[in-house]
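Yeah, one chain of the complex is gone here, protein chain that is, but the others are all in their spots.
And then chain A:
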Amino acid sequence: MAAEKELVKLLDFWASPFGQRCRIALAEKGVEYESKEENLSEKSQLLLKYNPIHKKIPVLLHAGRPVCESLIIIQYIDEVWPGNAAILPSDPYARAQARFWADYVDKKVYDSGFRLWKLNGEEEQREAKKEFIQIMKILEEELGDKKYFGGETFGLVDIALVPFTSLFYSYEVYSGLNVERECPKIAEWGKRCMERESVAKTLQDPVKICEFAGIFMKKIRAAD
């Protein structure tokens, strides 16, 4: 069977921004897939079999073979289904820039946001907020006046970052940080992305995410 027609399955977790990246990419390409919700406190045999190194979601199974790590999965999707909705541009330098900024999001955003959930003292919170704002401002500068990070085309960097927009509300509840006020262009970009069906159908309700953050942080604290 041609590669692109083989069965696609995504091992995922509903609240994971990394899983959502994959869903958005699959939706943009119009690829049908099955989804399996993982219980992260009790990982399935399937997950442990297909991602033994990291034991993390998301994992994409294509014709029974696994692809791990969300940005790697997105590039894989782009390469296997190249026809429509190119996720990476064709110009070599533009591709390098897209990879650079997607990698920057990966290196910075989740960890910095996590500290906003976690840190309690006034000084620590202030530092965490400052760091997060700095990261968002750097991204905002890269976005500039473009419609998307990819220019006119919704692409890799947009997909990498947009799931985090539904975490902004939780960051505000936990730390008082208002992303829209600090980085209005990022907030506007987020709204533009939400006009895309792939994004609107994938992102979770920010209030639900905030509730999840509460449960998640309780578990982390109990484990500490």
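Operating definition for what follows: contacts are C-beta pairs under 8 Å (C-beta built on N, C-alpha and C of every residue); 3 or more make two chains touch, one makes a residue touch a chain; residues count from 1.
Throughout what follows, contacts and distances are computed from a predicted model.
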Study note, to complete from the structure: Name check vs UniProt for the chain missing from the figure, options "U6 snRNA-associated Sm-like protein LSm1", "Prolactin 2", "glutathione transferase" or "Checkpoint protein HUS1", returns "glutathione transferase"
Practice item. Kindly state which of the options A:Val67, A:Leu116, A:Leu161 or A:Val179 is in contact with the chain not pictured. Key: A:Val67
Revision key, fill the gap. Of the candidates A:Leu46, A:Val80 or A:Leu119, the residue in contact with the absent chain is A:Val80
Practice item. Based on the whole complex, identify which of A:Pro92, A:Gly121 or A:Gly144 touches the chain you can't see. Key: A:Pro92
Check your understanding: In the full complex, which residues of chain A touch the absent chain?
Key -> 3, 53, 62, 65, 67-69, 72-73, 75-76, 79-80, 92-93, 95-96, 99-100, 103-104, 107-108, 138
